[in-house]
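To start, I am sharing the structure in question, which I have written as structure tokens.
Excerpt of the complex: some chains, original placement.
The first chain written gets the first letter, and so on, giving A and B; residue counts start at 1 in each chain.
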Amino acid sequence: MKKILLFSGLMLALALGTPTLTTAQEASADASSATAAATERSILERLEDLEAYVNNVARNASTNAPSKIPGPGPGHNAWQMTAAALVLFMTLPGLALFYGGLVRRKNVLSVMAQCLGIAGLVTILWWLCGYSLTFGAGKPFIGGFDYVFFKGVTGSEVGQGSNWISNNVWAIFQLTFAIITPALIVGAIAERMKYSAVLLFITLWMFAVYFPLAHMVWAADGLMCGPLNPNAKIKALDFAGGTVVHMSSGWSALILCLILGKRLGHGREPMPPHSMVLCMIGTGMLWVGWYGFNAGSALAADGIAANAFTTTTLAAATGGFVWAMAEYVFKGKPSVLGFCSGIVAGLVVVTPACGFVTPSGAMLIGVVAGLIPFLACWKLKNWLGYDDALDTFGVHGVGGTLGALMTGLLATPKANPVVESVAQGLMMAQIKAIVVTIFLSVVATTIIALLVKATVGLRVSEEVEVAGLDLSEHGEEGYHQARG
Amino acid sequence: MKKIEAIIKPFKLEEVKDALAEIGIEGMTVSEVKGFGRQKGHTEIYRGSEYTVDFLPKIKIEIVLPDARTDAAVAAIIKSARTGKIGDGKVFVSTIEQAVRIRTEERNEQAI
């Protein structure tokens, strides 16, 4: 029943969306004929536009004549497409492997199905209205409906994201963020949550948490968008998603796994990763993909992107090394899971900071990222006793919060001139942003989780949990032995 | 006929096989098993959780053979499988009443 409803909903949406096939482009065609009426730019102005492209700044706006190069700039657009592809790679197959390797063999496919389902679901929502609610002009808390069905989101025009990248590449780049964020939550609730409940929870969560939060932090009229919104109430910094991506998913994951309850046998039976090899492959992919995530967030192949690229590398490598060496010191053996966890932690903590800090700042972030989340996963979790199966909270919740703080501490105009404008009171703004994010995530997740529990139910039956979700929920097994 | 079941350390398999071949025994069936005994397991650590793996990988060899060759075979196994360290394993002997070679339907001592 539910499934049929879901299905019909999609069809309906598509029926609604299809007319825009015509209208959207008509509008843009009109627009371009209007501008074509203006006079020509001078040679100097045309030269300035070309230089603006190289320098990734705005075209000369002091003249009415249209720019001769009004569309995307090839170098920046090339990098932005590459970056978007890299971020998708983080989820599929990156995160699916990282998480899939850490669960027991009988649940490997369920984790993958969750990542795949989220990718599909979020894409449809994003096209429908998610992109519009996030980046359409609106209120400080949420955007508007200007871009529903990707209306006006074309490849030949720029400006929605930045000066030299196609509007639709920007929309897809941001889509890949909207996909990975809820997929991160999967780590906390692995091995016991109903598939239908996952899909329903995520749908509601996108509307209640992700779209508003991403708007607040990254839209030019958002509540906490320090660099772009001069009227922002909270002038915070978040380069690539410390609050939006990691804190929101991490804190929501904590609440959801508390409401969901522990896995059967948790704390009694060993539940070792069924394949550290898969987990390590996923880690490598996450690291590489993260270059798209962080350096792509510069929205250009410029010096800021280069800085984010650099700091990301340093923090990831150092985070991994420090975590494993901490294990070496405290537990006698450096483990592959330690390296992998530390690399991801380093990447998480540097995410909000990467475009604002220097290489030495990144090294400090790497060291801290290798120690604090290590302690969170080792001590805090056992002490509090929740069953965050794959440590989404320990790594992303704790790491994301840490990142927001470290950004406040280490952001410097020397790494990025934009920091100048928000430097005053930055730490306080960061703390406020942290509070808003945690508050929104915790409250919304609690309500949604209880709602889902009351309707389709959150957990699979004991029998299904024992047999494994792969067989029971997806009718497949991860691996088949030789025969014949 | 007798059946010998020997539980040995995995890396000793080639040596045991060779030792048996030397005394003319060339049929056997081998499987991977996990053993639990005096030899203690090891600890694995995964982030927060630490736990002991009690079951150690072992190899089980099964050989069906005429009564007369049993002692020689047991001796060969013991000699070749021994390292002198705990966990070297066991040899068990029991009785088999019938044996048939599927391909030819030969029975009993002809079959093995």
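Note that in this section a residue touches a chain if its C-beta (ideal position, glycine included) is under 8 Å from a C-beta of that chain, and two chains touch if they have at least 3 such contacts.
On a predicted model such as this, the values are computed, not experimentally measured, just so you know.
If you count every protein chain in this structure file, you get A x3, B x3.
As a convention for this text, only the chains that are shown with their structure count from here on.
Between the Cα centres of chain A and chain B there is a gap of 54 Å.
Listed in rising order, the residues of chain A touching chain B in the complex are 270-273, 327, 331, 333, 335, 337-338, 341, 377-379, 381-382, 391, 394.
Residues of chain B touching chain A in their complex: 44-49, 51, 53.
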